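The complex appears here without one of its protein chains, the remainder shown in place.
The block that comes next holds subunit A.
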Amino acid sequence: MSVKSYQRKLDLENGRVDLSHGSGGRAMAQLISGLFHQAFGNEWLARCNDQSAFDVAAGRMVMTTDGYVVSPLFFPGGNIGSLAVHGTINDVAMSGARPLYLSASFIIEEGLPFSDLKAIADSMGAAARSAGVYIIAGDTKVVERGKADGLFISTTGIGIVADGLDLSADKAMVGDRVLVSGSLGDHGVAVMSKRQNVAFQTEVVSDSAALHKLVAVMVAAGGSGIRVMRDPTRGGLAATLNEIAHQSELGFRLQEASIPVKPAVAATCELLGLDPIHVANEGKLVAIVAPDFADAVLAAMKAHPLGSDAADIGEAVADNRKFVQMATSFGGRRIVDWLWGEQLPRIC
């Protein structure tokens, strides 16, 4: 739909989204062309169709979908938009795939300032460009005040995976090494520091990042020696390893002293009664790697900027109870369980 030039421009400084921007009329078209196309700009969106056609490469495709409801929308190190792009890319990349295209659907609460929406869309565009992926389809809905917390974003991602690579969480084997790409808990702590009723000052910023380039160097170094990759988002490292333990029907034994955690994250968790291995990450991955390949993969990770703090933190062991256990830095042992309920600070 072409937009008539006599229409008043979007007031990106002081304007706010209202219900007309989701009505299917001219205001919506103006929002899409004036804000989203500007931010995401690519040849597919420029054609203004209800869908985008693209050539299918040879090989196996992977697809993922994800919803983003983070509160607050802006946090140290990113916002809901960059998070949506990184998170979707990472879900595609954990299969060893090269991510290609994304779609993004926006559910906007009326009253959201255009300036916020623009900042979010711009950072999505920037995140996609720097990752070399394109946002080629989208949708916009506006709901009444109180029906959404500012903005929700749903995304889908498509990528292509090289022949011979078949990573899956049921493929871990006894003796495999557990590698993490860097310090844990940064994202969760950064977001919590801005929550209304726990606000605190911290130097910690979200680790939100696209990991597919790190994955590519790992795959180059380890090939099919890499059995599983997963990004430990909600529920943290603990949830991810418990999932893999269940799917692969084995246990893990970790060394607490080897697990990288920044002092500021450790201190915040201490204060709030949380455990860093339960706190969310958005720019870290866990890889389960065959022992013969572990050193090479770890070296490749360390050589990449997103893996410079990578560490070997333990191994897969035979265990029909599928426990994730940890040797504590203190010299004892404990179980690393799933996070249960919401992660709530203890009260005394």
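FYI, a residue touches a chain if its C-beta (ideal position, glycine included) is under 8 Å from a C-beta of that chain, and two chains touch if they have at least 3 such contacts; residues count from 1.
Definition applied: contacts and distances are computed from a predicted model.
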item: Protein that the absent chain corresponds to, by UniProt name, given "Hydrogenase maturation factor", "Peptide ABC transporter permease", "Phosphonate transport system ATP-binding protein" or "NAD(P)/FAD-dependent oxidoreductase"; value: "Hydrogenase maturation factor"
item: Absent-chain contact - pick from A:W44, A:F74 or A:F323; value: A:F323
item: Absent-chain interface as seen on subunit A, which is shown; value: 197-198, 263, 266-267, 270, 273, 321, 323, 325, 327-335, 337, 340-342, 344-348
